[in-house]
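Here it is, the structure, as structure tokens.
Note that this complex is displayed minus one protein chain, with the remaining chains in position.
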Amino acid sequence: MALLLLIQLLNSLAFGMLLFLLALGLSLIFGVARVVNLAHGAFYLLGAYLGLALTQALGSFWVSLLLVPLLVGLLGVSVERLLLRGLHGRELEQVLLTIGLGFVLADLLRAWFGASIRSVPPPAELSGPLILGPLIYPKYPLFVLATGLLLFLLVRLILARTPFGIQVRAVTTDPAMASSLGIRPTRVSLATFGLGSALAGLGGVVGAPLIALAPGLDAQMTLFALIVVVIGGLGRIEGAFFGALLVGFVDGFGRLFFPQVAMFLIFALMALVLALRPEGLLGRRGT
Amino acid sequence: MMGWLPQVVRLRKIHPGVLALRASLIGFLLLPLAFKGYFLYLATEAALLGLAAVALSFLLGHGGIPSLGQAAFLGLGGYAVGLAIREGLPLGLGLLLAPVVAGAYGILSGLFVFRTQGIFVLMLTLAFGQMVYSAAYKWTSLTGGDDGLSLSQLSVNPVFLHVGAVSALAVAISILRYLLRTPYGKTFEAIRQSEEKARSLGIAAFWHKLLAYTVAAALTGLAGGGLALHRTFVSPHDLFWLTSVVLMVMVLLGGSRGLWGGAFGAILYTFIQAWVSSFTELWGLFVGLLLIFTVLFAREGLWPILERRLGGGNAGP
Partner (left out) sequence: MPALKVERVSKAFGGLLALAEVDLEVAPGERRAVIGPNGAGKSTLFKIIAGELQPTRGRVYLQGRPVSGLPQERVARMGLARTFQKSTAFGELTVWENVALAWKAARGQERDFLNPLVPEEEVRAVLERVALLPRAEEKAGNLSHGEKRQLEIAMALVQKPQVLLLDEPLAGLSGAERERMGCLIRELDRNTTVLLVEHDLDYALAFADRVAVLHYGQIVAEGTPEAIRENPVVQEIYVGKPEEAPRGNLDSSASRPKVLEAVGISAGYGSMRVLHQVSLEVNQGEVVALLGRNGMGKTTLMSTLMGLLPLQKGEVRLEGRPLGLLPPYARAELGLALVPQGRQMFEGLTVEKELRMAAWGRKGTWTMERVLDVFPRLGERLKTPSRALSGGEQQMVAIARALLRNPRIVLMDEPTEGLSPLMVRQVAEVVRALKAEGETVLLAEQNVKMALSVADRVYILEHGEIVWEGRPQEATGAILHRYLGL
């Protein structure tokens, strides 16, 4: 029994880290560009399919791991520049635009890659089990876990130390004052959108061996990312991290012990947080 | 009398062009009665979805409430009718239960929703909608889960259903438009424009919005009940947030102010979607492009443009 729990724990952690990759991007985009990007899940799916295609074409998982986020990031930048820029300040319309974009992207992917469920094998180096005494656990989810942790630390470092990171934080807190100090909010916004989208794409490549690809996955992942960000707090990466872990746990253990109500519980939790503490569990009050 | 404000108290003058436009919308919906078959089927679908779209238009365009959870009310209405039929209750009772159940969920969720503003309302209604979806999906003993609830043992005369649907739509539009001229409706609009100011005048904005939300939920529930009869099938898929998005597309496409736009959007969407699905499976692509197009180029919606063209620039809501 304890072994079962441990395995479920590891599963939840791995899934949680995957969610974190997604939620991080969404949170950054909201914090800086003030856009709730509901196409995020579609970017994930794009990353996943692109990863699959590139890995097959180039023969290396690792190369596509590098390339795909770049490509998806570029797409994000174009979207911001071409479509969202004109809707500056109109939150509802921006959200609707991203919803539309998500639909378009998802259907294009379905047209290109087909509607059947694709399970993606992990790369050779990471497939197979890890044996630690009585525990036999597949290597790949551990890789996902490690990636998530690594990125958490990396992004935190970027935000804390680099000039870009500081600018991101300044623009998130006080765009007017940041502008008065010579920081271009639009440029920061663009870069953040690119980074956020790239993270979603990365999530897709990393997540594909974990979660089979199928139409409808984009909507699911968007919802999950949204839930994590809402619970953890919009615009805060610690919030995205712990929120993702929480949702990962609730989902994982929920499926195990309360399969009937797990989904319901997650949405109920989201609703509760939104209604009672809209800034998120780790968020700060105020705009 | 009040000679100083001539226009107001007399009968509202509607430009004949606009009147004709509105009449032709209703006329279009009644046309299929002559043709029956698939055309009639689509028209009934359009009328019922139109009812839901009009309710959302009331909320969004006039109250500024961006609800992305209307599918829940649609589905609740559908399941209310479906389950009523399955339990052997008379049809009329089922149709009565639909708005009641949906309205009750409206009150329940509204109590939470209206504690927040703006984008959070959108997300919160989405969450509440998904809660109902997951309940419908998982509670297989009650709802049949993913397999859905079949009502094929029922046979409602399609003509009867259609006339009922169109009448309900027309009546709903009339009632809601009248409501918008009363103090209640004007206050609702005022709250959208400046909630702070409204509250400083003594208006309890929270309860005011909750009431409107409940009414809209009930209307949407009724539409859902009708849809259940129409399609003879209720499935959790109808409750997925995709449906809420579709309703929003209808409202945006048609025009969120004035309510007629909602009906127009529903008709437009239903028929275009039927046409598009006849040659491609990429229905999501179509909805997405439509949404992007509407947001970028037709923010006000298409109906106001038509009304302006035909009404000589004097068509107000």
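In this document, chain identifiers A and B correspond to the written order of the chains, with residue numbering beginning at 1 in each.
Quick note on the criterion: contacts are C-beta pairs under 8 Å (C-beta built on N, C-alpha and C of every residue); 3 or more make two chains touch, one makes a residue touch a chain.
A quick note: this is a predicted structure, and the numbers were derived from the prediction, not measured.
> Return the single residue from A:L45, A:V120 or A:A170 that touches the missing chain.
Spelled out, the listed residue whose C-beta touches the missing chain is A:A170.
> Which subunit A residues would touch the chain omitted from the figure, given the whole complex?
163, 166-167, 169-170, 173-174, 176-185, 284
> Considering the whole complex, not just the chains shown, which residues of subunit B touch the missing one?
2, 4-5, 7-9, 178-179, 181-187, 189-190, 193-194, 196-205, 208, 211
Keep this in mind: only the chains that are shown with their structure count from here on.
> At what distance in angstrom does the C-alpha mean of subunit B lie from that of subunit A?
Averaging C-alpha atoms per chain gives centres 33 Å apart.
> Quick one: which bits of subunit B touch subunit A in the complex? Just the residue numbers, please.
Subunit B residues touching subunit A: 66, 109, 112-113, 115-116, 118-120, 122-124, 126-128, 130-131, 134-135, 137-139, 240-242, 245, 248, 252, 281-285, 287-292, 295-296, 299.
> What part of subunit A is in contact with subunit B in the complex they form?
Answer in residue numbers: 36, 83, 86-87, 91-93, 95-97, 99-108, 110-111, 115, 219, 223, 226-227, 230, 259-261, 263-264, 267-268, 270-272, 274-276, 278.
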